[in-house]
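Note that one protein chain of the assembly has been removed; the remaining protein chains are unaltered in position.
Presenting subunit A:
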Amino acid sequence: MSDAPVLRIRNVRKQFGDHVALDGVDLDVHEGEVVTVIGPSGSGKSTLVRCVHQLESIDGGAMYLDGELLGYEMRRGHLRPLPDRRLAAQRGRMGMVFQQFNLFAHWSVLRNVIEAQVTVHGRSPEEARKEALRLLERVGLSGKADAHPRMLSGGQQQRVAIARALATNPRIMLFDEPTSALDPELVDEVLSVVLDLARGGMTMIIVTHEMSFAREVADRCVFMEEGRVVETGTPKEIFDNPASPRLRAFLSRFSGRAAHISDERPLEEETTS
(Lines give C-alpha, C1' and ligand atoms only; values in the text may rest on other atoms or scores of the structure.)
Protein backbone atom coordinates (compact mmCIF):
# COMPACT_ATOMS: atom_id res chain seq x y z
CA MET A 1 0.00 0.00 0.00
CA SER A 2 1.47 3.33 -1.05
CA ASP A 3 0.59 6.61 0.59
CA ALA A 4 -1.48 8.42 -2.06
CA PRO A 5 -4.89 6.76 -2.24
CA VAL A 6 -6.18 5.49 -5.58
CA LEU A 7 -9.62 6.79 -4.73
CA ARG A 8 -10.47 9.63 -2.41
CA ILE A 9 -14.03 10.41 -1.44
CA ARG A 10 -14.50 13.66 0.45
CA ASN A 11 -17.74 14.77 2.09
CA VAL A 12 -19.84 13.44 -0.81
CA ARG A 13 -23.53 14.29 -0.72
CA LYS A 14 -26.30 13.04 -2.95
CA GLN A 15 -30.03 13.61 -2.86
CA PHE A 16 -32.89 12.04 -4.81
CA GLY A 17 -35.66 14.61 -4.42
CA ASP A 18 -36.18 14.92 -0.68
CA HIS A 19 -34.39 11.69 0.10
CA VAL A 20 -30.80 12.13 1.25
CA ALA A 21 -28.96 9.15 -0.17
CA LEU A 22 -25.42 10.19 0.78
CA ASP A 23 -24.89 12.56 3.65
CA GLY A 24 -21.23 13.54 3.72
CA VAL A 25 -19.29 10.37 2.97
CA ASP A 26 -15.51 10.24 3.38
CA LEU A 27 -13.50 7.24 2.25
CA ASP A 28 -9.99 6.57 0.97
CA VAL A 29 -9.06 3.45 -0.93
CA HIS A 30 -5.38 2.67 -1.35
CA GLU A 31 -3.53 0.70 -3.97
CA GLY A 32 -4.29 -3.01 -3.64
CA GLU A 33 -6.77 -2.46 -0.88
CA VAL A 34 -10.09 -4.28 -0.74
CA VAL A 35 -12.86 -2.32 0.96
CA THR A 36 -16.21 -3.99 1.58
CA VAL A 37 -19.26 -1.88 2.27
CA ILE A 38 -22.08 -3.34 4.35
CA GLY A 39 -25.27 -1.85 5.70
CA PRO A 40 -29.02 -2.16 5.53
CA SER A 41 -31.03 -1.56 2.34
CA GLY A 42 -31.32 2.11 1.51
CA SER A 43 -28.18 2.96 3.47
CA GLY A 44 -26.59 4.47 0.35
CA LYS A 45 -23.99 1.77 -0.37
CA SER A 46 -25.07 1.21 -3.96
CA THR A 47 -25.50 4.93 -4.53
CA LEU A 48 -21.93 5.43 -3.33
CA VAL A 49 -20.35 3.14 -5.93
CA ARG A 50 -22.68 4.43 -8.65
CA CYS A 51 -21.56 7.96 -7.79
CA VAL A 52 -17.89 6.97 -7.82
CA HIS A 53 -18.40 5.51 -11.27
CA GLN A 54 -20.13 8.72 -12.41
CA LEU A 55 -23.35 6.91 -13.22
CA GLU A 56 -25.01 9.30 -10.81
CA SER A 57 -23.91 12.89 -10.37
CA ILE A 58 -23.15 14.05 -6.84
CA ASP A 59 -24.65 17.15 -5.25
CA GLY A 60 -21.69 18.07 -3.07
CA GLY A 61 -18.20 17.11 -1.95
CA ALA A 62 -15.55 15.75 -4.30
CA MET A 63 -14.00 12.49 -5.47
CA TYR A 64 -10.51 11.93 -6.85
CA LEU A 65 -9.10 9.05 -8.86
CA ASP A 66 -5.30 9.04 -8.64
CA GLY A 67 -5.51 12.64 -7.50
CA GLU A 68 -7.64 13.68 -10.48
CA LEU A 69 -10.99 15.26 -9.71
CA LEU A 70 -13.82 13.03 -10.95
CA GLY A 71 -16.60 14.44 -13.09
CA TYR A 72 -15.59 18.08 -12.87
CA GLU A 73 -12.82 20.40 -13.97
CA MET A 74 -11.68 23.87 -13.03
CA ARG A 75 -12.26 26.30 -15.87
CA ARG A 76 -11.53 30.00 -15.48
CA GLY A 77 -11.97 29.84 -11.74
CA HIS A 78 -15.17 27.82 -11.76
CA LEU A 79 -15.87 24.13 -11.35
CA ARG A 80 -17.79 22.79 -14.31
CA PRO A 81 -18.98 19.29 -15.24
CA LEU A 82 -16.61 17.52 -17.62
CA PRO A 83 -17.60 17.22 -21.26
CA ASP A 84 -18.99 13.80 -22.15
CA ARG A 85 -15.85 12.52 -23.87
CA ARG A 86 -13.60 13.14 -20.85
CA LEU A 87 -16.22 11.83 -18.46
CA ALA A 88 -16.33 8.66 -20.53
CA ALA A 89 -12.53 8.43 -20.36
CA GLN A 90 -12.64 8.68 -16.56
CA ARG A 91 -15.28 5.97 -16.38
CA GLY A 92 -13.11 3.84 -18.64
CA ARG A 93 -10.40 3.84 -15.95
CA MET A 94 -12.72 2.14 -13.46
CA GLY A 95 -14.43 -1.23 -13.68
CA MET A 96 -18.00 -1.74 -12.58
CA VAL A 97 -19.87 -4.95 -11.85
CA PHE A 98 -23.63 -4.61 -11.50
CA GLN A 99 -26.14 -6.50 -9.44
CA GLN A 100 -28.09 -7.38 -12.61
CA PHE A 101 -24.91 -8.24 -14.63
CA ASN A 102 -26.05 -5.98 -17.50
CA LEU A 103 -24.16 -7.90 -20.16
CA PHE A 104 -24.78 -6.44 -23.60
CA ALA A 105 -27.65 -8.66 -24.67
CA HIS A 106 -27.11 -8.35 -28.42
CA TRP A 107 -23.46 -9.45 -28.39
CA SER A 108 -21.70 -12.74 -27.78
CA VAL A 109 -19.76 -13.24 -24.55
CA LEU A 110 -16.50 -12.65 -26.39
CA ARG A 111 -17.67 -9.40 -27.99
CA ASN A 112 -18.87 -8.21 -24.58
CA VAL A 113 -15.33 -8.51 -23.30
CA ILE A 114 -13.64 -7.22 -26.48
CA GLU A 115 -15.67 -4.17 -27.41
CA ALA A 116 -14.57 -1.54 -24.87
CA GLN A 117 -10.92 -2.52 -25.30
CA VAL A 118 -11.17 -1.59 -28.96
CA THR A 119 -13.55 1.38 -28.96
CA VAL A 120 -12.50 3.01 -25.70
CA HIS A 121 -8.88 2.00 -25.30
CA GLY A 122 -7.82 1.74 -28.93
CA ARG A 123 -6.44 -1.79 -28.80
CA SER A 124 -6.24 -3.79 -31.99
CA PRO A 125 -9.02 -6.36 -32.41
CA GLU A 126 -6.52 -9.27 -32.29
CA GLU A 127 -4.90 -8.01 -29.13
CA ALA A 128 -8.33 -7.41 -27.54
CA ARG A 129 -9.46 -10.88 -28.52
CA LYS A 130 -6.42 -12.48 -26.98
CA GLU A 131 -6.89 -10.51 -23.77
CA ALA A 132 -10.60 -11.39 -23.70
CA LEU A 133 -9.88 -15.10 -24.07
CA ARG A 134 -7.26 -14.89 -21.32
CA LEU A 135 -9.75 -13.19 -18.98
CA LEU A 136 -12.54 -15.62 -19.80
CA GLU A 137 -10.19 -18.43 -18.90
CA ARG A 138 -9.35 -16.68 -15.65
CA VAL A 139 -13.04 -16.59 -14.68
CA GLY A 140 -13.40 -20.20 -15.82
CA LEU A 141 -15.50 -19.59 -18.92
CA SER A 142 -13.16 -20.13 -21.85
CA GLY A 143 -15.65 -22.57 -23.35
CA LYS A 144 -18.42 -19.96 -23.44
CA ALA A 145 -16.77 -17.32 -25.63
CA ASP A 146 -19.23 -17.71 -28.48
CA ALA A 147 -22.30 -18.16 -26.32
CA HIS A 148 -24.96 -15.52 -25.97
CA PRO A 149 -25.44 -13.99 -22.51
CA ARG A 150 -29.01 -15.22 -22.18
CA MET A 151 -27.80 -18.80 -22.62
CA LEU A 152 -25.68 -18.54 -19.47
CA SER A 153 -26.65 -18.98 -15.84
CA GLY A 154 -26.67 -15.91 -13.60
CA GLY A 155 -23.36 -16.92 -12.04
CA GLN A 156 -21.74 -17.38 -15.44
CA GLN A 157 -23.12 -14.03 -16.64
CA GLN A 158 -21.69 -12.30 -13.61
CA ARG A 159 -18.29 -13.89 -14.20
CA VAL A 160 -18.38 -12.64 -17.79
CA ALA A 161 -19.31 -9.20 -16.45
CA ILE A 162 -16.24 -9.32 -14.21
CA ALA A 163 -14.05 -10.31 -17.16
CA ARG A 164 -15.57 -7.47 -19.18
CA ALA A 165 -14.81 -4.95 -16.45
CA LEU A 166 -11.24 -6.28 -16.06
CA ALA A 167 -10.52 -6.11 -19.78
CA THR A 168 -9.71 -2.42 -19.74
CA ASN A 169 -7.16 -2.71 -16.88
CA PRO A 170 -9.15 -0.60 -14.43
CA ARG A 171 -7.38 1.22 -11.62
CA ILE A 172 -10.17 0.17 -9.30
CA MET A 173 -13.02 -2.33 -9.47
CA LEU A 174 -16.43 -1.43 -8.06
CA PHE A 175 -18.89 -4.19 -7.21
CA ASP A 176 -22.51 -3.24 -6.65
CA GLU A 177 -24.01 -6.23 -4.80
CA PRO A 178 -22.60 -8.71 -7.32
CA THR A 179 -24.37 -11.75 -5.88
CA SER A 180 -27.73 -10.33 -4.80
CA ALA A 181 -29.51 -11.34 -8.01
CA LEU A 182 -28.10 -14.87 -7.99
CA ASP A 183 -29.68 -18.14 -6.96
CA PRO A 184 -27.99 -19.23 -3.73
CA GLU A 185 -26.14 -22.14 -5.30
CA LEU A 186 -24.50 -19.80 -7.84
CA VAL A 187 -23.14 -17.30 -5.33
CA ASP A 188 -19.91 -19.11 -4.53
CA GLU A 189 -18.60 -19.32 -8.09
CA VAL A 190 -18.80 -15.52 -8.33
CA LEU A 191 -17.35 -14.89 -4.89
CA SER A 192 -14.40 -17.17 -5.59
CA VAL A 193 -13.57 -15.11 -8.69
CA VAL A 194 -13.72 -11.92 -6.63
CA LEU A 195 -11.59 -13.50 -3.93
CA ASP A 196 -9.06 -14.51 -6.58
CA LEU A 197 -8.91 -10.88 -7.76
CA ALA A 198 -8.40 -9.66 -4.19
CA ARG A 199 -5.47 -12.03 -3.76
CA GLY A 200 -4.07 -10.79 -7.04
CA GLY A 201 -3.79 -7.30 -5.56
CA MET A 202 -6.70 -5.59 -7.35
CA THR A 203 -7.97 -2.42 -5.71
CA MET A 204 -11.66 -2.90 -5.03
CA ILE A 205 -14.79 -1.56 -3.37
CA ILE A 206 -17.34 -4.29 -2.86
CA VAL A 207 -20.87 -3.54 -1.77
CA THR A 208 -22.32 -6.78 -0.50
CA HIS A 209 -24.90 -8.50 1.65
CA GLU A 210 -22.72 -11.58 2.00
CA MET A 211 -21.43 -10.99 5.52
CA SER A 212 -19.00 -13.87 5.72
CA PHE A 213 -17.57 -12.89 2.36
CA ALA A 214 -17.40 -9.20 3.35
CA ARG A 215 -15.29 -10.25 6.28
CA GLU A 216 -13.10 -12.76 4.51
CA VAL A 217 -12.14 -10.70 1.48
CA ALA A 218 -11.74 -7.28 3.07
CA ASP A 219 -8.68 -5.38 4.16
CA ARG A 220 -11.07 -2.84 5.54
CA CYS A 221 -14.79 -2.90 6.11
CA VAL A 222 -17.18 0.04 6.05
CA PHE A 223 -20.58 0.05 7.71
CA MET A 224 -23.05 2.56 6.24
CA GLU A 225 -26.45 3.63 7.45
CA GLU A 226 -28.73 6.44 6.32
CA GLY A 227 -26.19 7.80 3.88
CA ARG A 228 -23.35 8.01 6.38
CA VAL A 229 -20.29 5.94 7.12
CA VAL A 230 -21.08 4.90 10.67
CA GLU A 231 -18.06 2.75 11.33
CA THR A 232 -14.97 1.68 9.50
CA GLY A 233 -12.23 -0.71 10.52
CA THR A 234 -10.58 -4.05 9.93
CA PRO A 235 -12.99 -6.95 9.45
CA LYS A 236 -12.06 -8.17 12.91
CA GLU A 237 -12.95 -4.81 14.49
CA ILE A 238 -16.20 -4.50 12.56
CA PHE A 239 -17.48 -8.03 12.99
CA ASP A 240 -16.01 -9.07 16.34
CA ASN A 241 -15.97 -5.82 18.18
CA PRO A 242 -18.55 -3.40 16.74
CA ALA A 243 -18.31 -0.05 18.51
CA SER A 244 -21.60 1.57 17.56
CA PRO A 245 -24.96 0.26 18.74
CA ARG A 246 -26.25 0.54 15.17
CA LEU A 247 -23.66 -1.80 13.75
CA ARG A 248 -24.30 -4.18 16.64
CA ALA A 249 -28.03 -4.06 15.85
CA PHE A 250 -27.35 -4.63 12.16
CA LEU A 251 -25.07 -7.60 12.76
CA SER A 252 -27.44 -9.11 15.29
CA ARG A 253 -30.03 -9.36 12.53
CA PHE A 254 -27.82 -12.01 11.02
CA SER A 255 -28.43 -14.01 14.22
CA GLY A 256 -24.79 -13.94 15.12
CA ARG A 257 -23.85 -16.05 12.15
CA ALA A 258 -22.17 -13.15 10.42
CA ALA A 259 -19.54 -13.07 13.11
CA HIS A 260 -18.12 -16.36 11.89
CA ILE A 261 -16.63 -17.23 8.60
CA SER A 262 -19.01 -19.99 7.83
CA ASP A 263 -20.78 -21.53 4.91
CA GLU A 264 -24.09 -20.40 6.21
CA ARG A 265 -25.54 -17.49 4.36
CA PRO A 266 -27.35 -14.51 5.91
CA LEU A 267 -31.08 -14.44 5.60
CA GLU A 268 -31.58 -12.63 2.32
CA GLU A 269 -35.09 -11.38 2.98
CA GLU A 270 -33.90 -9.36 5.95
CA THR A 271 -31.45 -7.39 3.92
CA THR A 272 -32.77 -7.04 0.41
CA SER A 273 -35.65 -4.78 -0.36
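The rule we apply is simple: a residue touches a chain if its C-beta (ideal position, glycine included) is under 8 Å from a C-beta of that chain, and two chains touch if they have at least 3 such contacts; residues count from 1.
Assume contacts and distances are computed from a predicted model.
Peer 1: Pick from "Sulfate transporter subunit", "Peptide-modifying radical SAM enzyme CbpB", "Polar amino acid transport system permease protein" or "Coenzyme F420-reducing hydrogenase, delta subunit" the UniProt protein name of the chain that isn't shown here.
Peer 2: Going by UniProt, the chain not displayed is called "Polar amino acid transport system permease protein".
Peer 1: Of the residues listed, A:D3, A:D18 or A:D84, which one is in contact with the missing chain?
Peer 2: A:D84
Peer 1: Which one, A:H53, A:R129, A:R159 or A:R228, makes contact with the chain that was left out?
Peer 2: Among A:H53, A:R129, A:R159 or A:R228, only A:H53 touches the chain that is not shown.
Peer 1: Which of A:A4, A:L79 or A:A105 touches the chain that is not shown?
Peer 2: Touches the omitted chain: A:A105.
Peer 1: For the full complex, which residue in A:G24, A:G42, A:G61 or A:G92 touches the chain that was left out?
Peer 2: Missing-chain contact among the listed residues: A:G92.
Peer 1: For review purposes, identify every residue of subunit A that touches the missing chain, sorted by number.
Peer 2: Touching the missing chain: residues 53-55, 84-85, 88-89, 91-96, 98, 100, 102-107, 115-116, 119-121, 148, 150, 164-165, 168.
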